[in-house]
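Here the complex is missing a single protein chain, while all its other protein chains stay put.
What follows is chain A.
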Amino acid sequence: MAAALNIQKGTSKHSAYDLRDPNSDVIERHTLAVIVDNEPGVLARVIGLFSGRGYNIDSLTVAEVDHTGHMSRITIVTAGTPAVIEQIKAQLGRIVPVHEVHDLTVEGPSVERELALFKVAGAGEKRVEALRLADIFRANVVDSTLESFVFEITGTPQKIDAFAELMRPLGLVEMARTGIAALSRGA
């Protein structure tokens, strides 16, 4: 956790938000990490907040990260004006099983990664080209038949988008993406 910039539950005191124009109507993309008790319905509370109040969810991932403390980490990518983003964080903070809300976009540098699986079917030159591009993108082949591959690729959403664009003319059949997992850089 980025201790120095940690946004305490229920405050926006240490937010770097003050450095930005609060009245801007520019839509910003923010990655939020929400630490919650892993109890039944907690994800429904978070999703219900977004749908009930009309906020956007561009990506959402969730898994238990602390098995002894039963804590889960929900990573949400959302978009909105600075005022809406602040409101989203405050609303998340007041959900009872939410322990911490981190805005990774303003709390300093962070890394974001997404995992995707691609099924590409084809033969001949296209098949060879798909394999060559997969190698360039450091995608792994995790399933293969004589007519198809399943590639596994990890990277930023942009990298996965780029790979998808290249696979489309080469016989892309299906893809599955996990959504973003993100952590702040440094200790």
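Things to note:
The rule we apply is simple: a contact is a pair of C-beta atoms (placed from the backbone, for glycine too) under 8 Å apart; a residue touches a chain by one contact, two chains touch by 3 or more; residues count from 1.
The rule is short, and it goes like this: contacts and distances are computed from a predicted model.
Not every chain of the complex appears here, and the one that does not is recorded in UniProt as "Acetolactate synthase", selected from "Acetolactate synthase", "Transglutaminase-like enzyme, putative cysteine protease", "Anti sigma-E protein RseA N-terminal domain-containing protein" or "ABC transporter ATP-binding protein". In the complete assembly, the contact with the undisplayed chain comes from A:Gly52, out of A:Gly52, A:Pro109 or A:Gly124. For the options A:Ile27, A:Ala90, A:Val111 or A:Ala176, the residue in contact with the chain missing from this view is A:Ala90. Chain A meets the missing chain through residues 8, 10-13, 22-23, 37, 40-41, 44-45, 48, 52, 83, 86-87, 90-91, 93-97, 99.
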